[in-house]
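Missing here is one protein chain; the remaining ones are kept as they sit in the complex.
Take a look at chain A:
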């Protein structure tokens, strides 16, 4: 039902001509060229080289994507007076560290960063673990009602978690979990996208013979998961972990209901800043920068993998 990675690869290979202009002479012969088939999917393209206008437009949008972030850093390095002047500043000032320190202390950003790292880390770990188990079962094992259950998993993606806040709030009020981190971790420990993502990956990446061989050797299911499934799934697990971490880090609605400024996540602390907790604009920007920096760092280091993950998860049509 879905274009699998394997299919995409063959298409890539098939498409390794030099574009429609040479299609008449090239025909379909390049399909047989084995060297071409090892090229990664990312280079498939439409084989037309981008012109100057294309680069111009892309650079414009890239600038648009990055500008608000750069300007956050600029504003965070200035002071409140400078931000209340025209024209607005376009280059960095010298107050970055003092503003960050103020945000760290007064807006509780230090604690918020620590809390969010723990929360997003726990959510990413449990999501990856449970998604890999379920994804493996859906990809490679046979059991009754499998397709129905898989449809149910996909169906749950349509149920927005936001609409469940009232009962969740009642529950944590009853349990006296308000302001405690488990209140924001537990409701997010699994997600349907993860299950689907791992299933799509394992269907292709995990050879069924490998599982059968292990089973013939007498390995029980958990052993197979540990020694066969996890090693194969590792790259996808890493990508899913990063994607989940980003989403969990940025989770907004439920944390601002479940937590207060005494024990905030980053988003809760930033909400406090946005509601006039601290009037100094440059400190607000320093807080926003602090709260985004860890993810920007991750994007700088693993951007390629994260992009790959988003694109891999996307081909589900």
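Just so we're on the same page, a contact is a pair of C-beta atoms (placed from the backbone, for glycine too) under 8 Å apart; a residue touches a chain by one contact, two chains touch by 3 or more; residues count from 1.
We adopt the following convention: contacts and distances are computed from a predicted model.
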Protein name, per the UniProt record, of whichever chain is missing from view ("PadR family transcriptional regulator", "Sugar ABC transporter permease", "Protocatechuate 3,4-dioxygenase subunit beta" or "DNA 3'-5' helicase"): "Sugar ABC transporter permease"
Full-complex contact with the absent chain, from A:153, A:181 or A:240: A:153
Residue among A:195, A:233 or A:259 that touches the chain left out of view: A:195
